[in-house]
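A single protein chain has been removed from this complex, and every other one stays in its place.
Here the chain labels run A, B and C in written order, and each chain numbers its own residues starting at 1.
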Amino acid sequence: MKTYVLAKFADEGAVLSAARALREGGHRALDIHSPVPIHGAEEALGLRPSKIPTLALLAGLTGAATAFLMQWWMVGFNYPINVGNRPPLSLPAFIPIIFELTVLFAAGAIFFGVMILAGFPRTHHPVFEVEGFRSASIDGIWLSAEVESLDAHPMVDQLRTLGAGQVSIVPEDLQVVTP
Amino acid sequence: MSTAPNQLLADDPLEPYPLMVGRPDDRTVTEDVLRPIWRPTRKGWLMLVGLGSVGVALFGLAVTVTFAVGIGAWGNNIPVAWAFDITNFVWWIGIGHAGTLISAILLLFQQRWRTSINRMAEAMTLFAVMMAGAYPLLHLGRPQFFYWLFPYPSTLGLWPQFKSPLLWDVFAVSTYFTVSFLFWYLGLIPDLASLRDASKHRWQRMVYGIFALGWRGSAHHWRHYRIAYLLLAGLATPLVLSVHTIVSFDFAVSVLPGWHTTIFPPYFVAGAIFSGFAMVLTLMIPARRYLGLEHFVTMRHLENMAKVILATGLMVDYGYVMENFFAWYGGNPYEAFAFWNRSHGPYAWAFFTQMTCNVLVPQLLWFRKLRTSVAVLWVISILVNVGMWLERFNIIVVSLHRDFMPTMWGIYTPTWVDWSLFIGTIATFGTLFLLFLRAVPAVSASEVKELRRQLDAEAAGGGTHAVPHLSQTRPEAS
Amino acid sequence: MSALFKPSSNILFRTVLFIGVVVVLAIPVTLMTWARTPFGTNQFDPVTQPVQFDHRHHVVDDGIDCRYCHTSVDRSASAGIPPTELCLNCHSQIWNKSALLDVVRQSGATGQPIEWLRVHRLPDFVYFNHAIHVNKGVGCASCHGRVDQMAAVQQVAPLTMNWCLDCHRNPAPHLRPPDQITNLAWRPEGDAAAIGQELMKRYDVHSRTSCTTCHR
Partner (left out) sequence: MPSMSDRPSLPAPSDGDRSERPDSRAALPKLWRNLTELAGAPSISPEEIPPEVGELVHLGRRGFLQVLGGSAAVMGLAACRPPHEKLVPYVHQPVEVTPGTPQAYATAVAIDGLATGVLVTSYQGRPTKVEGNPAHPSSLGAIGTFEQATLLDLYDPGRARGREVLGQPFALRPFLVRASELAASHDADKGARLRFLVGPSSSPLIGDLRRRLLERFPRARFRTWAPLSEDARTEGSRVAFGQPLDPRLHLDKASVVLALDADLFGTDPEALRQSREFTSRRNPGPDLNRLYVAETTLTVTGGFADHRFRMRPSEVLGFGQAIAAALAERHGLAQLRPLGHSLPAGSPHLRAAAAVAADLARSRGKCLVAVGPGQPPAVHALGHALNAALGADGATITYRQPVLHDTQTGPDGLRELAAEIAAGQVDTLVCTAWNPAYSAPADLDFGGLLRKVPHSIYLSTRQDETWARCNWKLGATHPFESWGDARGRDGTASIVQPLLAPLWETTSEAELLSAILGEGRSTYDQVRDLWRSRARLAGPAFEQAWSAWLAQGIVPATAEPVVRATPRWEAIAAAVGAVKLPTGGLEVRFAPDAKVLDGRFAENAWMQELPDPITSLCWDNAAQVSPATAGQLGIDNGAVVKLTCRDRSIEAPVWIVPGHADGAVTLPLGYGRATTVPQPVELDNKPEPLANGIGFDAYRLRRSTAFWFDAGLAVTATGRRWTFAVQQGDFAQEGRPHALSYTNGDWPKQGTHEVEEHRGPQPVIIEPVNYDKEAYKWGMAIDLSRCTGCSACVIACQEENNIPVVGREQVQRRRQMHWLRIDRYFSGTAEDPVTISQPVACVHCESAPCEYVCPVNATVHSDEGLNEMIYNRCVGTRYCSNNCPYKVRRFNFLDYRGEMEPTEKMLMNPDVTVRVRGVMEKCTYCVQRIERSRIQARVEGRPIREGEVKSACQQSCPTEAIAFGNLNDPTSRVAALHRDERRYDLLHDLGTRPRTAYLVRITNPNPELT
């Protein structure tokens, strides 16, 4: 039985300290929403560094290998043709395409990496149920906590004490409660 | 929004103009940036789009004629087998490069003045590359077989010829377009979310909501997003260089005097940035006015771009000097003639116009008075575009029309179809840009917000490091 | 419920995206596959000719050699389609009343030729030459299949450039002794590979893959 508790904070410092406090209190399922990246958020929420760079590297290498093997097999092995007296396997001539495919594969991996790791597309999320949450992409700074429905109200109080402004509960049935 | 007169000039004598006029809060920034999308359509915009559509129609007509009649509808001949088609291709590709340069390279170098102009520049890149991409397809004698340029397993058992620069072009241009698009779209997502949340009409919110993909500004999003954005920038930077290098290979690997030159790659890249920045100015000067965003796109931005134009212009001039010097010093009679012919042959007019626009005119930018005058800047930027188009014309047509065998020398005269295609692409490009201004934020709201935080921090004396820049992605040890 | 999208929208959105991607990828793949299917290559499509000519009967029952009708197969680019008079050589004597042969007799009488339908067609820019293949040990069956088992002739080989190249790159397996060229049923006895190699030498086969071998 999952329930989301959303709390709006006045400034970045407040939300960070609240997040830290809650983590110390043993809450792991926390998230911070803000129109711009908040420095320290990852640390406050204890997020590990992104896997994107590794993905990009692997994809890039794959691209390079693909490009080279493709050209080598096609013109060097499958149908070698005498083109203007140049040897079928002229590596320098392969470089441009090797490079381009490296970039193409890496870029693709990066973009779709974000899509998958960030769970896009996800047009609906319980937090969207809170009308006020619309400010999260404009100027609002929010903290969301995912709790058992029974723990929702205690969490509300805790957040209040941590200096939250408006607090809302989004239960399973998505009927927003604003205590 | 609060704009006190004393904030119009920063105190730094070297950087007299501020990056941002005033210190609008997040909501104001969002409103200022999104206002042009919400506000009712204006007459001027409509008229421009109408004009553009006429050009698009012209483009469509010219394309139809070309496909129906064949390349014979153009002025191309033997010896001048490439003319307006490839000239325009190179010109458009070059223009595109400025966008990537601004958004990627300036990002890597942590140039803050990129922040409020990169969105427009990237859009320009996209549209320019689209226009460029049209020509390689159009210029084929048998466009219905364009797919033979891709390495797919056909029943012929035959593959493309990987030694041909044209094939490299196919890969370079398609990669370039894809990456530029991903980069642009990724940067757009947070603003699309703002549009989703801030727009009035439900249908607007729905549409933008779909494209926002469900962005929640969550810390989980941001941590992937920031590194992804940075890495894409890191990839786009060498890509941009490679693309125009490969374009220059189309000429450099040939045996033709005037084409067969080793300095082409750097010289082409410099030229590309040169013309690209000029095009950015040409578009941005009216755009910032129309959008009412003079306080985000300030004189500082314009002046910086003017400086880049001046710098790259000098690199291009160096290229001119060198290629002519080597033509003379190299002692190859064919080479020497090719360059002599540019300034003394039937196309001398093109050569001297090019020199005026690319060598003389940019020198005006040495003077702050001139480079900080919006009107002057705009005129100069247009002249540079003209000059750079003529440079490609001179390289391609003028080198071809008189090569090794005097008996096969000839003259190239464009037909109405050539002109229509050229004008048509410009119109299509302009129309797309106008639509872009109406559909999405022309300035990245989220990045402006960040910038403001940085500026605030600086004002508070904390220095840049107090507020992290996008490029700093690792959480500091706690 | 104040959210912009319903919870179901997530599934919907992702499904649509997925389908979109699949379709985009599927189109070229389908085309490439189709080009290799018999539909793409016109294989295995028995053609009904104006005259119900049965190769089975003439080849097997009567044991007529291919070259009796396709006279120029070993000395010209074209194998040659038999003129009406050739049919009538026999059929003026035998079956000279058969209704099946009305068309032939009419053609002979009026001088209007029989309009056969082409079964094996190469593009106009391909210059295939029967003589060189036949003289270098490529049997009729190699390209035309077991015509002696066809009521109506059909194209059995794909006749794609790739298919031509396969043999031009490695002709040995497709060679047969001179006296077996028109023997549609011939199978190599013993070590096929060895036989192929031996015939390569004997015929002095130089199959080429240069473009102008077939395209001029």
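In the analysis below, a residue touches a chain if its C-beta (ideal position, glycine included) is under 8 Å from a C-beta of that chain, and two chains touch if they have at least 3 such contacts.
For clarity, every value in this text was computed on a predicted model and none was experimentally measured.
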item	value
Which of C:M32, C:V47, C:V60 or C:A157 contacts the chain that the document leaves out	C:V47
Candidates B:V253, B:V359, B:V374 or B:I426 - the one touching the absent chain	B:V253
Where the unshown chain meets chain C, residue by residue	42, 47, 72, 74-86, 107-108, 111-119, 121-129, 131-132, 135-136, 204, 206, 208, 210-213, 215-216
Chain not shown, touching residues in chain A	81-87
Residues from chain B at the interface with the omitted partner, ascending	69-72, 75-82, 139-146, 148-149, 158-161, 163-167, 170, 250, 253-256, 333-334, 337, 400, 402-411
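Going forward, only the chains that are shown with their structure count from here on.
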item	value
Intercentroid distance (Cα basis), chain B paired with chain A, Å	30
Between chain B and chain C, centroid-to-centroid distance (C-alpha), Å	54
Multi-chain contact sites of chain A, meaning residues that touch two or more partners	79, 121-125, 128
Multi-partner residues of chain B (at least 2 other chains)	157-158, 196, 209-210, 214
Contacting residues of chain C [partner chain B, same complex]	4-5, 10, 13, 28, 32, 35-36, 40-41, 158, 160-162, 165
For the chain C and chain A complex, residues of the former touching the latter	1-10, 13-14, 17, 165, 209
Residue ranges of chain A touching chain B (in the complex, touch as defined)	31-43, 45, 47, 49-50, 52-53, 56, 70-71, 74-75, 78-79, 81, 83-84, 86, 90, 93-94, 96-97, 99-101, 103-104, 106-108, 110-111, 113-115, 117-125, 127-128, 134-139, 144
